[in-house]
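Structure in C-alpha cells, see below.
Removed from the display is one protein chain of the complex; every other protein chain stays in position.
Up next, subunit A:
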Amino acid sequence: MTCFETFQAYALRSIGIGERLLPRSDFTLCDHFVLIGSGMIWNIYFALMALASGFFLATALAVAKGAANPWARKPAEWFIFVFRGSPLFIQFFFAYFFFLGLKGQYAFFDAFTAAWLGALIVLFLNTSAYSGEIFYGALRSIPKGDVEAADAYGMSGWPRFRRIVWPTMLRLAWPAYTNEAIFLFHATTLVFFSAFPAWQQRGDALYYANYFADKTYNPFIPYPILAMYFILFTLVIVGGFGLVNRHLNRHLPAERRAKIKYRPKLIR
C-alpha cells in the first residue's frame, strides 16, 4: 500500500469510515501517522464539545458560588469540590457503571454507555467544575471601581452583569482558562483507557498509539508521534485562545494586558 492508499483507507477509521480491519503486521511509519492522526478526531471532538458546553455551566457555577443565597452557593460549592477533589479516571469508571445500571432498567440510557455521549458528559461536568473555580476566582478579583462605575451609570442586575462583570471576569480568567483548555484536551486521552469501550476499535489517538506499541513492542515510534500531534494541537489552542485574549484586553494599555503563560497541570 502506498501512503496515499493508507490515508484513504484509514484517515477516518476512528469514526468508522474506510477499511474495517486495522493493519496487523509490517507497520509503516505512514500507518502510524495516519491512524494516530485519525484518532485525534475523537480527542478534538471531546475537547471542543466539552469546552463549548462547559463554558456556560462554568459561568453559572461561578455566579452561584459567589452568591449570598446558600441555596445557590452550597450546591455549587459541593459540585466543584466533588469534581475537583476526585480523579477524572475514577469519575469515568463511576459514570460508566452508573449509566450501565440505568441502561439495565431504562432503554433510554442506551447511548449513555457509549463513549461519544457518556464520556462527553463526564468531561463536560469535570471541565465545568475546574473552569467554574477559575471564573469564581476571577469574579472575586474584579476591580471594585468597575462595579461602582456601573452603579453610577445606573446599571444593575442583568445589564450590569452582561456588560461589566462578565467581560471583566473573562478577561481576568482567560490565561488560567487557556491552561484549563489544554488540560482538558490532554485529559481526553483517558476516555478509552477507563471503562468506556472502543466500539469496533474506533478509538482516540492514544488508543491507536497503544495498539501499535502492543503489536510491535516498540514504544519509541508511536508515542513520539502521538506527542508530536499533541504538541501541535496544544500550540493551536494557545494560538486560538491568545487571539481571544487579545480581543478581551483590547481596551487596555499594552503593559497592563494579561499574558497567557503555558502552565498546565496535566493530570486531574
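Rule of thumb we're sticking to: contacts are C-beta pairs under 8 Å (C-beta built on N, C-alpha and C of every residue); 3 or more make two chains touch, one makes a residue touch a chain; residues count from 1.
Going forward, contacts and distances are computed from a predicted model.
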| item | value |
| --- | --- |
| Complex member absent from the view - protein name from UniProt, among "N-methylglutamate dehydrogenase subunit B", "ABC transporter permease", "Amylo-alpha-1,6-glucosidase" or "phosphoenolpyruvate--glycerone phosphotransferase" | "ABC transporter permease" |
| Of A:15, A:72 or A:100, the one touching the omitted chain in the full complex | A:100 |
| Candidates A:82, A:111 or A:252 - the one touching the absent chain | A:82 |
| Chain not shown, touching residues in subunit A | 25, 81-82, 85-91, 93-94, 97-98, 100-101, 104, 186-187, 189-190, 193, 195, 206, 209-210, 213, 215-220, 223, 226-227, 230-231, 234, 264-268 |
